[in-house]
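Below you'll find the structure, written out as C-alpha cells, and then a few comments.
Yeah, one chain of the complex is gone here, protein chain that is, but the others are all in their spots.
Residue numbering begins at 1 within each chain, and the chains themselves are lettered A, B and C in the order written.
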Amino acid sequence: MHRPLLIAAALALTGAALTFAGTALAQTKSAADGIAEYRRMLEDGNPAELFEAKGEDLWKQKRGPKNATLQACDLGKGPGVVKGAFVELPRYFADTQKVQDLESRLVSCMATLQGFNAAEIAATPFGRGEQNNVTALATWVAGESRGQRFNLPQGHEQERKSYEIGKRVFFFRGGPMDFSCASCHSVDGQRIRLQDLPNLTKNPGDGVGFAAWPAYRVSNGQMWSMQLRLNDCFRQQRLPYPGFGSDVTVSLSTYMGVNAKGAQSIAPGLKR
Amino acid sequence: MKNSTPLIASLLLAAGCAALPSSQDLDREALVAIKAAFRDEGIAKINRIQQDLGQAACSSDKQPTDAVADQVMAQARAGVKWPTGGQYFGDWREGEKLAQNGRGMTWTDSSTAPAANGGSCYNCHQISKQEISFGTIGPSLYNYGKNRGVGDVMAPTAQPIVEYTWAKIYNSKAYSACSNMPRFGHAGVLDEKQMAHLMSLLLDPKSPVNQ
Amino acid sequence: MQTRREMIAHSAQVAGLLAAAGLLPTAAQAAWSQAAFDARTLADATKALGGSAPIESKDVTVTGPDIAENGAVVPVACATTLPGVKRLLLLVEKNPSVLAAVFDVSDAVDATFSTRVKMGQSSNVFAVAMMADGKVLYAAKEIKVTLGGCGG
Partner (left out) sequence: MADPMRIRAQAAGDKTTVRVLMNHEMETGQRKDTAGKTIPAWFIQEVTALHNGKTVLTAQWGPSVAKNPFLQFAVKGAKAGDKITINWLDNRGDKRSDEATVT
C-alpha cells in the first residue's frame, strides 16, 4: 500500500504544536527551579574533592618502573607548572609533536618520567587500573586552575588544524539514529529531559560545558574526565568506540576549548 | 621536521604561520581521523560511521543545497513502508512505555533487535502532561491529535494526519532533510508494532496526550 | 588469583557467617540496630529503636529539594529546636528499608544533620526526633525523583 503524503496539510497543522510548546515551557518553570535548587544543595561537598586529593598524592608519589614522581611533567607551561595549565589544553607539544589534551599529556608524562606503557594505559578501560589514576590526576590538575578563564593557544598550525578537525567531528552525523554532537549541542536553551544542553559551538558561559569537566557524576558515583565524557557521548550517539586520546577526542576538545575562550573553569564539577 | 625543509618554511612553522590545508582537504582529513579513531565495540560496529547521502549532507554547520535536500527528502518518502494490512494503531499504554524508554543501540546494549529498543521520545518532546521530565529539542507533542482535530482515528478526515505521522516516525527526513529525529522505521530501530503503539499515544483520543 | 569482586563477595560471606555465629567484634554489632534498618514503615523503625508511635510536629524540620535530578544522590537534612532530643532520624518512605540514618544527639553538637540519601522513586522523606521523655515527633516532605539524561 502506498499513498501520497499530504505534506501541505500536515505542515499547516504543525503551527498549532509550536504554540503549545510555549505553554509547556511556562508550566515546567517550577520543575527547572526545583532542579536548580537541587544542584545548589549539592554544591557544597562535591565528592570530586576525594579524587582531587588522590590525584595530588599521585602527582607527588614515586611510582612506576622508574620509581619517579610526575613533578617534572610539562603540561604546557614548563616542567612542574600545574596552575593555569588546564585552561590552555589541548595544545601542541614539541616533544611528542602532537596536540594533546590533559589526559593524553598525563599519560605521556607517566610513560617518559615513570616508565609506564602508554599504549597499555590507553587500552585500559575507564575505571580500571592506571586509568583510574589518570582520572584522579586530571581532576587534581583541573582543580588547580579553578576560577581561571579558558585561553587555548592557537598559534601553532597543528593547533589550528586540531580545531578545524574537531569542528568537523562535532558536526559528523552517523549511526542508526543519525546523531552528531551538534544534534544536541548547537542551539541555545535546549534540554534533554530536564538536563540543560550547552551550546558548544560558542562560549556557553562560565562553568558550563567544557568548563565543567572533569566532573563527579551523581547518577553513578563516578568521576568522569573529558575523555570519558566524550566516550559516553559517542556511546549515546550510537557510534562505535572512540580510542582514548585519539585525534577525534582530542580535536573535539580543542574545538570546544577554543570556543569556550574566556569561560571560567569550575572544574572539577558536579553533574547528574 | 625533515632536514630538507627549507629554512624559511621551518621558520614559518615555528612561528605557526603556515597556511592550513584547504577546507576540502580538512574534510578529508577529518574522515581519515574518524576512521582511525573508532573501533567495533559490542553491537556498535565500525560500519556505523559510513554515512549515507543525508547523513553526509547534514554534517556541517551549513544546510545542504536545496537540490541535495530535495533528493534526501524524496529518497526518504519513497522508502516509507506502510503498515501491513493498514494497521496504523496499537495501544497508547505501550506507546507511553516506548516514549519513556531511551535505551537501545549503544555498545552496552546486547541486541540491535527492535524489542531491545525504546523510542526515546521524552528525551526531546513534551508528550503527556503528567511527565514533567521532557526535552525541548523537538516541538511539544502534547495534544498532538486533539490540536489536529483528530477524533476518530479511523475517520477518512483523519487519514492525512495519520499517514503524515506514520511517515514522520518511519523516516523523519521525509519532511526535513536534516531533521534531528532518528529514522525509527528506516533504520530498524523500531518495528511496525512499536510504531503503531506510538501512533496511538499521539493520536488516540483516549491517550493522555490528548487529554 | 581472586578478582577483587570475588574477594569482596567472599569476605562478605565470611562476615555473614561470622555474624550469624555471633563471632563479629561486638563493637561492630552491638550499636547497629538491625531491626530498625530492616523496618519497612516509619512506625516499625521507631518502634525497633524503642520509641512510641510517631506524631507529626512543626518543631521538627526536614529539608531537601522539591525535585531531585537524580535519585542516587538526594541532599536531605533533619533538625529540631526542641530541648531534650536524644536522636534524630532520616527515613525514605518508599525505599526497601525505610531508615537511612540515626544520629545520636549529644550536648556538644547542634541537633541539625545533613547528609545525602538514595531514593528509588519519588517519595516522602521523614525527619524524626526521638525525645528524652519518650515522645517521637516527625516531619515529612515529598521529594520528586525525575528521570534524566539520554536514558542509557
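Note that in this section a residue touches a chain if its C-beta (ideal position, glycine included) is under 8 Å from a C-beta of that chain, and two chains touch if they have at least 3 such contacts.
Computed from a prediction, not measured in an experiment: that's the story for all the values here.
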* Structure fact -> Whole complex considered, the hidden chain contacts A, C
* Asked: For the chain left off this view, which of C:85, C:100 or C:139 is in contact with it?
  -> C:100
* To do: Could you tell me which of A:54, A:191, A:238 or A:271 touches the chain that is not displayed?
  => A:54
* Which parts of chain A are in contact with the chain that was left out? -> 44-45, 47, 49-50, 53-54, 216, 218, 221
* Which positions on chain C touch the chain that was left off? -> 5, 8-9, 11-13, 15, 24-25, 27-28, 31-33, 36-37, 72-75, 77, 92, 95-97, 99-110, 112-118
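Basically, only the chains that are shown with their structure count from here on.
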* Asked: At what distance in angstrom does the C-alpha mean of chain B lie from that of chain A?
  -> 24
* Could you tell me the distance, in whole angstrom, between the mean C-alpha positions of chain B and chain C? => 44
* **Inter-chain centre distance, chain A versus chain C - centres from mean C-alpha coordinates, in Å** => 35
* Structure fact -> Where chain C touches two or more other chains at once, the residues are 144, 146-152
* Asked: chain A: which residues touch two or more other chains?
  -> 31, 192-194, 235-236
* Sites on chain A touched by chain B in the complex -> 1-3, 5-7, 9-11, 13-14, 16-18, 20-21, 23-25, 27-28, 31, 155-157, 159-161, 164-165, 167-169, 171-180, 182-184, 186-187, 189-194, 197, 201, 234-236, 238-243, 246-249, 251
* Structure fact -> Note: in the complex, chain C contacts chain A through residues 64-70, 72-75, 116, 144, 146-152
* **chain A partner contacts - residues on chain B that touch it in the complex** => 13, 15-18, 20-21, 26-27, 29-30, 33-34, 36-41, 44-46, 48-51, 54-56, 58-61, 77, 80, 82, 86, 105-108, 112, 122-124, 126, 129, 132-137, 139-144, 147-148, 160-161, 163-164, 167-168, 174-175, 180, 182-183, 187-189
